[in-house]
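Written below as structure tokens is the structure these notes are about.
The complex appears here without one of its protein chains, the remainder shown in place.
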């Protein structure tokens, strides 16, 4: 796919997203380097200590960041398809909700919310159908895995009814 | 028997068992490890002996048990039906990880089982006794590589104690940490390292078949059925036991603590538990009450000293 870039001919404008990626790589390299520099070198008998490999990874990441910048200016990055933000927000929101609800509302309700949010992300926005469906499905899953197989899945008010 | 099983599967899928758990046992490790097995054996024994009708096991893995311990101390406070399995490994892990929650924050109930460390060399090694090992250490500590479990763990601590007792600088030991006893055993069998140090159980079948030579064990007295001197007999004053215990949450009343202790004692004396110990090859080192608390305090202090000596804790 990298053989013909449609935008190559047009102009040589830097790819801003790629520059952001390069910046992120530099930041990761900096964090690793700072963290490694505070390690005590209790290396014992090996000349390669606990800080050596982190240092090497940081240096290579820095090199890759420079390479990324060069590639960005040469327009070597593949063209990206248009992304829709709405569905991503729905699903990320569903995952976040599940995470926050898990210990208070229990597995079924929390994961039911995730189920409904994911379906909404794919265009099924009728929450009054998908939410109850998700919760019931998750409850069945909970009964099988927590009940029969003794997997420890958090119980909430709904699961308490079956305890 | 088979019909019972199939019937129970079917019954289980129709009417789910009521799980009002009398006791909840936390295993602060992933399924499969020593603590998990201890917790699950406790679960079976408590139920079969009728001490508790229903017991649930919860796994909270991570960082030598310190994550589970922290969660247990904060979430189960004052609950007389919660237990956590733990052990000597936690003592070292708390110190090296600078864990905010220590064993002082829970109520230790009893020590249940323990394993002793064994010091082995490959059968082809020219080290024949502890005295040979000490000589080699004194000559050049770097040339004696020790194969054992993770850094700062029981094996590492025991190696440090041995060096110290032999009059060798513990920071100079060449300890090679492996992930778990299995990988260390392979390195010892392949003569990749000079000497191996780990729980006796890890080496037992190799010692019996003659591929490894057992130099000494770290117990106080000789163990029945093991043909090797103790480190003490060999002139090194080192006793290390990798014990496992149960503890209750903080904030229990004296009566609650007594009730839990009574339950655990009943279990430790029960036939089911004793049989389980035998099939698993665990030593019964039951110790409860003030005697256990005293031992625990001593272990914590000694561990802290040796970890500082090795240079793992400042």
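We call the chains A and B, going by the order they appear; numbering starts again at 1 in every chain.
We adopt the following convention: a contact is a pair of C-beta atoms (placed from the backbone, for glycine too) under 8 Å apart; a residue touches a chain by one contact, two chains touch by 3 or more.
The rule we apply is simple: contacts and distances are computed from a predicted model.
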item	value
Protein name as given in UniProt for the chain not displayed, "Aminomethyltransferase", "Tripartite tricarboxylate transporter permease", "Aldehyde oxidase" or "NADH:ubiquinone oxidoreductase, membrane subunit M"	"Tripartite tricarboxylate transporter permease"
Which of A:26, A:138 or A:158 contacts the chain that the document leaves out	A:138
Hidden partner chain, touching residue among B:24, B:59 or B:199	B:59
Missing-chain contacts mapped onto chain A	1-3, 17-18, 21, 25, 28, 31-32, 35-36, 39-40, 42-50, 53-54, 57, 60-61, 64, 67-68, 71, 76-78, 80-81, 83-85, 87-88, 90-92, 94-96, 98-100, 102-103, 107, 111, 114-116, 118-124, 130, 134, 137-138, 141, 145, 149-154
Residue ranges of chain B at the interface with the undisplayed chain	1-2, 4-5, 8, 30-33, 36-37, 40, 58-63, 66-67, 70, 96-97, 99-100, 142-143, 145, 150-152, 174, 176-180, 182-183, 185-187, 189-190, 192-193, 204-206, 208-209, 211, 279-281, 312
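Assume only the chains that are shown with their structure count from here on.
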item	value
Inter-centroid spacing, chain B versus chain A (mean Cα positions, whole Å)	37
Contacting residues of chain B [partner chain A, same complex]	12-13, 16-20, 56-59, 142, 174-175, 311-312
Residue ranges of chain A touching chain B (in the complex, touch as defined)	42, 44-45, 143, 147-148, 150, 152, 162-163
